[in-house]
Each structure stands twice: as C-alpha cells, then as structure tokens.
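Note that this complex is displayed minus one protein chain, with the remaining chains in position.
And then chain A:
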Amino acid sequence: MAEWIEACGADDVDEEDVIRFDHGGRTFAIYRSPDDEYFATDGLCTHEKVHLADGLVMDDVIECPKHNGRFNYKTGAAKGAPVCVNLQTYPVKVEAGKVFIQLG
C-alpha cells in the first residue's frame, strides 16, 4: 500500500539542487527544479551505485558525480552513456513547507 513519507523541509533543498534522503534501508534523491518544483528518484545511479545527491543539477538533468551519467530527474530517463537504465521516480507533494514522497 502506497504511503506518503516526509522526506525533508521544502527549504532544505536549494533551487536547482538535490539532497539525499534515506528511509527504510533505501536511499532517495529529492530535487528542486529551477522553476521551484520538487521531484524524487532513487538515490543511486543505475550505472555504478553512486549517490546522485553529490551530483550536479542542471535544468531538468541530474548528472552523476562519478562518471557524469545523466538522467532527466523528472521522468527518470537515462540520457546516454554511461547510463543505460532509467531511474525510478516517485510522486512528490509539498504541504505546509514539507516535502513528501510516495512509496509503495
């Protein structure tokens, strides 16, 4: 059953940036886009299991800090070598200054 989990405060993430969120033995990445929307994906790169929260957010792309693998964090789509497998994305909502992600 899907449930909403509080991940962080809305202000914890800078604009065009990402932070790490660990929950239930899993790790996630929470993004704030340049136009102030929030998104969530799995926290590890599908190429070499590196934390994406150490990477660089540019527009709608997160770039992995190790090999520069690029994903669209809004859709999870891998955008070319060295990443071939898409990222899992999760629904996000912001309520009362808190960011929630839906896990299930």
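Quick notes on this structure:
Here, contacts are C-beta pairs under 8 Å (C-beta built on N, C-alpha and C of every residue); 3 or more make two chains touch, one makes a residue touch a chain; residues count from 1.
Here, contacts and distances are computed from a predicted model.
The listed options are "1,2-phenylacetyl-CoA epoxidase subunit B", "Multiple sugar transport system substrate-binding protein", "Fatty acid desaturase" or "Carbohydrate ABC transporter permease", and the UniProt record of the chain not shown names that protein "Fatty acid desaturase".
Interface residues of chain A with the unshown chain, by the touch rule above, are 17, 47-49, 54-56, 58, 63, 65-68, 70, 81-82, 84.
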